[in-house]
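For this view, one protein chain was removed and the others were kept in their places.
A, B and C label the chains in the order they appear, each numbered from 1.
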Amino acid sequence: MSPNTISFRSDNDWGASPAVISAIASCNALAARPYGADDWTRAVESRLCEVFERQVGVLLVSTGTAANSISVAAMSPRWGSILCHRHAHVYADECGAPEFFTGGARLVPSASAGSRLDPQVLRGELAVGRGDVHCVQPSAVSITQCTEDGQVYSVDEVAALSRVCREAGVPLHMDGARFANALVSLGCTPADITWRAGVDVLSFGATKNGALNAEAVVVFNEGLVAQLPYLRKRAGHLLSKMRFVAAQMQGYLADDLWLANARHANDMAARLARGLESVRGVELAAPASTNILFVRFPESLAAGLRERGFDFYGDRWGPGVVRLVTSFGTTSSMVDEMIIAAREIAGAKS
Amino acid sequence: MSPNTISFRSDNDWGASPAVISAIASCNALAARPYGADDWTRAVESRLCEVFERQVGVLLVSTGTAANSISVAAMSPRWGSILCHRHAHVYADECGAPEFFTGGARLVPSASAGSRLDPQVLRGELAVGRGDVHCVQPSAVSITQCTEDGQVYSVDEVAALSRVCREAGVPLHMDGARFANALVSLGCTPADITWRAGVDVLSFGATKNGALNAEAVVVFNEGLVAQLPYLRKRAGHLLSKMRFVAAQMQGYLADDLWLANARHANDMAARLARGLESVRGVELAAPASTNILFVRFPESLAAGLRERGFDFYGDRWGPGVVRLVTSFGTTSSMVDEMIIAAREIAGAKS
Amino acid sequence: MSPNTISFRSDNDWGASPAVISAIASCNALAARPYGADDWTRAVESRLCEVFERQVGVLLVSTGTAANSISVAAMSPRWGSILCHRHAHVYADECGAPEFFTGGARLVPSASAGSRLDPQVLRGELAVGRGDVHCVQPSAVSITQCTEDGQVYSVDEVAALSRVCREAGVPLHMDGARFANALVSLGCTPADITWRAGVDVLSFGATKNGALNAEAVVVFNEGLVAQLPYLRKRAGHLLSKMRFVAAQMQGYLADDLWLANARHANDMAARLARGLESVRGVELAAPASTNILFVRFPESLAAGLRERGFDFYGDRWGPGVVRLVTSFGTTSSMVDEMIIAAREIAGAKS
Partner (left out) sequence: MSPNTISFRSDNDWGASPAVISAIASCNALAARPYGADDWTRAVESRLCEVFERQVGVLLVSTGTAANSISVAAMSPRWGSILCHRHAHVYADECGAPEFFTGGARLVPSASAGSRLDPQVLRGELAVGRGDVHCVQPSAVSITQCTEDGQVYSVDEVAALSRVCREAGVPLHMDGARFANALVSLGCTPADITWRAGVDVLSFGATKNGALNAEAVVVFNEGLVAQLPYLRKRAGHLLSKMRFVAAQMQGYLADDLWLANARHANDMAARLARGLESVRGVELAAPASTNILFVRFPESLAAGLRERGFDFYGDRWGPGVVRLVTSFGTTSSMVDEMIIAAREIAGAKS
């Protein structure tokens, strides 16, 4: 990537918040117990209990794929199926990691229209083959908050899905790779959108929003806790120097850095959306809710922007559709430069 | 762990070298391609080719368990067996991770006496059940360099084992969680003790010797390369911000920091060994070769040292036997304090 | 099931052909080598080479699920995906057995409309994620001949699909649980509809058409043969007294019993279809091709027939739709009784 490139490709393109780097450096002074038996890990566990206003189980890992896969593996027998959206990261972007961690359970993409699971559709899908030995057994549901296209489930929507899960006797997982972005968009508490709405396990992401490689499995359902350490160790995700992941998470959660980072990223997306709406031929797929925008560009705009050093994905969602992602590191001048460039290339709306 | 504790428990107790922390901080400035498509990762690949004096395949991961498990999974079919020492980390300390990654292959502890695999014993074990559909099929051999008790395989010993592997048509894996410690002990080149001696895949450890969480699978056998990226991704070990692992490895390899760190750790172990030999009732299981010592303590010495703040493992190897591990962070005064304390408690040898 | 019931539920409801029972009894006289090293097994292998007019690999097992699962496990890495119809037995009726045998590969139901895979649709689906480490890798295609709703792929249709597979570099599996029924419907040779049309592996079913529990994996692609014995043994499907499966297959193939049985079953389905077409309100979903009919019944006809002792499935395919399956054991008087009863209940077409 050229140093002059301005990336709207992914929040993964960005590094870490300085406070997170500092937290790593400052936990390096002394020797400490390995494998998570250290003070930093304990402190993170306490801090997450505060954040979620209750006792929670916490398992630190280095990637969202690990967090998601361990979560669903704790929920589903090997002959189970896990209902999810067809665009869900667990289904579309993890090379079958959930199948691997579960020992061969099936990810079943829901027929729900739109970008969120529909409780009515889900209810029917959770009934398929139940108790019939010839069929995989519906065992868990996984939703993404915010979704892969940047939309959010409201508290009521999560609660409606969790009621359907309860009826069917299956737990509900929330992939929160961008949980902070969803949270500041919703304006509710972490508790409201998770366990109070019926979520059993949350993949609490930090990497995309300012950490290097730190994610937490946060468990609200005590019955799912016991297997987690074995699932993690057996997958090679129990780091010997776990404190360096814990330190990242500490830095991320301290002084509400995580919320500030997410708020900034969301603000940048909103600013970008407003600016692009003024460009001729540009259409937003949906109002800016978080830090991801899907936008339809008129012919040649994408190419023109790329020539000027703006980078973004655009080859997967039909002709003219591009994805623009902002992050804690995106500056307002980056956004404004992009808007100005877009106007120059495509002209302003008349 | 009390801040006054002096740890000889494990090299995992120590943090990272300052140069490694700096390397992380300095790669944080700009945005970069995620998932290993970044300049730092490419630079590490080049650097490892230099270190090993040939083209090698490189796969970065965060833990030794992941490196080992991915390595053997690339070598063995699901109905295979992997011969190893009964104390090998892959057998004794990874909660069945190799079984998980291979899809259920079997780890078979060799009947070899001592702490290293014996080529003659191995030859017989590699013939068991070969071609018999009722039996798991011997498919790979894994050795640890240095071994779990701090001993090293000489170049000739590795070559003798690899010849047995070649005869049997199976590849040879080297778990080099403490590869640097072995290397400086042997005084040979990285190439001599690996591919020139017939090693197919090396788990090249950095974490124990100065990194936070960085290991590399280094592949000398081209036929084993293609599956690795899928094995890594599917296990959740493809980090989105992989450059932060690459940066650690860069810092670790730059200016031969890795060799300096290992040399220091080994020197500290030798100093400790010399000092303890002067203590009444103390017996070393073997001369100091690397940074791990197994020592028999007279009654009450272990307890006495622990009371004074020295920490080490001592409950697994029979009465009186303790393990003492030094690291790049162990200072000569820590070593000397321990020797002085031991003499005060147990007295000097007459 | 009441002894007076007349079953059109499934060909699985029927027993075995008398010649198959005799074959079992007659191979019982002498002692023999176990685990398939017997003369009956060798004879079946030869006979299947005759049937398919070429050298084939043969692996005998006891169930279609085992045959299918071993077949796809030989074709797909663990991070692979196997494209199939959404109604395919491997997807809908095997409780995730293919996922189990493959070590967690993914079954992907094609978006093809109708009851057969569409080559154009398949071409696109086989390109999804190819070479992208974030995605499961399209690795095999499985089609069912005849399909789950009793339709057949023509020779040209199979050839068109296999061309798409070749282009994508993936093998083609044919689930022939009712292969004989398809074959007599097509009127072609076994070779024409399999390897000459590009099929790599066939699950050659005998159980539904006159055996007790005998199926063969028939392999036309030599590169896929080596793993099969290990896949079978490891799944507990290598019978010690394998000759009793081989004897069934011998009896099944001798004197073209298998073709006669299938022809009879198909004839009974055609007779039933003709008869039902004369019943008021009855509609056939498709012309009778094999031994499976899907029929729309007017209200109350299904219930009325069940009251009179006719049994069939009818709760899975929308209101009024029932499935009627004939077998080698179905007699023309059973068929005629059903037609008469249907006319009495619903009246004749005007």
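Worth a mention:
Please note the rule applied: contacts are C-beta pairs under 8 Å (C-beta built on N, C-alpha and C of every residue); 3 or more make two chains touch, one makes a residue touch a chain.
This structure is a prediction, so every number in the text was calculated from the model and none was measured.
Interface note: of A:Ser154, A:Gln227, A:Ser278 or A:Ser300, the residue touching the hidden chain in the full complex is A:Gln227.
Per the touch definition above, the residue from C:Ala16, C:Met174 or C:Val282 contacting the chain not shown is C:Ala16. In the complete assembly, the contact with the undisplayed chain comes from B:Asp93, out of B:Asp39, B:Asp93, B:Asp192 or B:Asp267. Panel shows chain C; residues 1, 3, 5, 7, 10, 12-16, 18, 21, 24-25, 27-35, 38, 61-67, 69, 94-97, 100-101, 207-208, 212-213, 230, 233-241, 244-245, 329 of it touch the chain omitted from the view.
For chain A, the residues touching the chain absent from view are 35, 77-79, 103-104, 133-134, 137, 227, 229-231, 233-234, 238. What chain B contributes to its contact with the hidden chain is residues 78-79, 81, 92-96, 99-100, 102-107, 133-136.
Simple rule for what comes next: only the chains that are shown with their structure count from here on.
Compared with chain C, the chain whose C-alpha mean position is the greatest distance off is B. Rounded to whole angstrom, the centroid-to-centroid distance between chain A and chain C, based on C-alpha atoms, equals 43 Å. The centroid of the Cα atoms in chain A and the matching centroid in chain B are 34 Å apart. Multi-chain contact residues of chain C, defined as those touching 2 or more other chains: 78-79, 103-104, 133-134, 137.
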